[in-house]
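All protein chains but one are shown in place.
Naming follows writing order (A, B and C), and every chain is counted from residue 1.
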Amino acid sequence: MNMEINLQRRKALKTGGGVGLLALFGALGLLQSGVAFAEWNKTAFSAKTMDDALNALGVIVPENGAASIQLTVPEIAENGSVVPVTVASTLADVEQITIFVDKNPSVLAASFVLPKGTEAYITTRVKMGQTANVIALVKAGGKFYRTSKEVKVTAGGCGG
Amino acid sequence: MNNSTVKKLIPLLVLATSCAATAAESEISDSDRIAQYREMISDGNPADFDEMRGEELWKSVAGPKQATLEKCDLGKGAGVVKGVYTELPRYFKDTGKVQDLESRLVTCMTTLQGIPEEVITAKPFATDKKASDISSLATYVVGQSKGIKMAVSTKHPQSKEAYEIGKRIFNYRAGPYDFACSTCHATSNVRIRMQDLPNLNVKKDAQTAYASWPAYRVSQGLTRSFQWRLNDCFRQQRFPEPKFASEATVALTMFLAVSANGGEYAGPGLKR
Amino acid sequence: MNAKLIMGLAVSAALASISLSAQAGNTAEGLDAKTAEIVKRDFRDKGIAKATRVNQDELQAMCSKYVDKLPAKLKTRLEAGESDAIKWPADGKYMGDWKAGEKLAQSGRGMTWSDKAEDPAGGNCYNCHQLSAKEIAFGTIGPSLLNFGKIRGNTEANQRYTYSRIYNAKAMNACANMPRFGHMGILSEAQIKDLVALLLDPESPVNK
Partner (left out) sequence: MGNPMKIRAAVKDGVTEVKILMQHEMETGLRKEADGTLVPAWFITEVKAQYQGRTVLETQFGQSVSKNPYLLFRFKGGVAGEKITVSWLDNKGDTRSDEVSIAG
């Protein structure tokens, strides 16, 4: 694991210019280009079920977020390879937004940490293998809230 | 089955015994939902990357002659890219032929850069493993016509003839399925599965359809050129393969481009 | 809503252009000939789609020439020819398995250059028709066939009629959009029977 991180750092440095000064910053964790990444949550991203994913994220029972989370997804996706998802929230102190697709082989799609000053408003695009629920999990003030919406994925074109 | 599915099924079941006109009305809502989906993905078109790649290729030396394409004449003089796509296909004196953008790019790559035609046309379409130079170049060129109205001329007799032949190819029924382009694209307000089909005999549809190609195809993750669009139509018509940038495809392009005249060019587009 | 009107206009425009070209005499025919020549030269074999596929039979050629609006006499003659060529099932039975029929109806594959010769062709039905109420992704090029059997009745005469429509839609309408699934060898007799069952069997989702 450590080796892997080091390798990633080295590569990151190369793109940053690869000069000695940068390497020094890198060693001090002060990478100028900002590519000192946190560790990827492999357990959560490998989870096959919602329960496993929530466990990996340390979520016990999330509150109902139907009223406090605005999840915008298309009702029908003309193509499952690109499904736009927007998650916004009216809750105060939103620290984290997480998006899941409950029928995908790995249910966790993306997770966002929002530092203070960043608004609770995120748009991204996910793949969906079939008609499924898109689930948004919002962490605010130390609590988790959850809401979901179904997206129908249709058979497209002439199919040939 | 959740609530929304049930709600959607009920009107269909109720309509089942009534006439087709009512059924058509209930389908509008699904079409609207598709329109909503398209609107939601309209921002952030990955075709931009192909445009960037094409621009770089245009300005880079290549081929045995180690030349760029910056002296390529696409119809408005050597090196002019702005607005050229809205007047293509057109008749070119130097080749004595009517050419569309892609066949003209072949001419420039052979004459200016010395790349043999067979090399360029062997694999003219991008795949998920390999980008296509000619396709990226086309994406770059069309991007320079955004917002300009289509104005393809048939004044030259050869242009007029290409248009007439293109119209006939549009209606040419053949193959095991008896399909022509017109089988799917000469009726208004119909669709294949969920995909609305433009009626290319109607000005407004023809303008919208033509103006959105080349396009990034979400389902393939690739930016597709107009020649590819025609190629894939013929595939689905169960035809044999049209040769790349051949007289047949250029003539058909001429017919479709003229049908789109007056419409504002809006590509490269973004499609399902 | 305006589909009929627009179609009518398009058709009359097409007719007008035909009569104009006809007056021009050689020009229109010259262009027809040149088009055929170019098409034969500019299409090539790819996979199972051989270049010879662009060669038209009489029906294809006439429907192309008249842009699907045939003179009455020609239309009648062509339809009679297509009708005579229908090969009826030897066992006199028209109904197969609707479940297999639904699978066939869903598949849009078959006979393109990206299909393999050994891959079975699909019926392509949902591309153009509504069938089962459960499938919302249906096309509208052809009429809705939802409740087809319920409305028409599962009689032998109707089974025979349905079989013929799938086998060769051109026997009733020479320039119909629908492929001649039996006539052109796209679907086998057994497959067509499965589709007849999908349309007529009271247990089929089309009639539920």
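Basically, a residue touches a chain if its C-beta (ideal position, glycine included) is under 8 Å from a C-beta of that chain, and two chains touch if they have at least 3 such contacts.
For clarity, every value in this text was computed on a predicted model and none was experimentally measured.
Note on the chain not shown: across the whole complex it touches A, B. Contact with the omitted chain, checked across A:L54, A:V101 or A:V153, is made by A:V101.
When the omitted chain is restored, the residue from A:L91, A:A109, A:V138 or A:V151 that touches it is A:A109. Within the complete assembly, residues 43-46, 48-49, 52, 128, 221 of chain B touch the chain that is not shown.
Think of the hidden chain as still there; on chain A it touches residues 4, 7-8, 11-12, 14-16, 33-35, 37-38, 40-41, 45, 81-84, 86, 101, 104-106, 108-115, 117-119, 121-128.
Here is the rule we use: only the chains that are shown with their structure count from here on.
The central chain here, found by comparing per-chain C-alpha centres with the mean of all protein C-alpha atoms, is B.
As a whole-number value, the distance joining the C-alpha centres of chain B and chain C reads 26 Å. Look at where the CA atoms of chain A average out and do the same for chain B: the two points lie 35 Å apart. Multi-chain contact residues of chain B (touching two or more other chains): 30, 192-194, 235-236.
Within chain A, residues 154-160 each touch two or more of the remaining chains. By the touch rule above, chain C contacts chain A in their complex via residues 106-110, 112, 114-115, 122, 124, 126-127, 136-137. Of all residues in chain B, only 8-9, 12-13, 16-17, 20, 23-24, 27, 30, 161, 164-165, 168-169, 171-180, 182-184, 186-194, 197, 199, 201-202, 234-236, 238-243, 246-249, 251 touch chain C in the complex they form. Chain contact summary for the complex, chain A toward chain B: residues 72, 74-79, 81-82, 84, 125, 150, 154-160.
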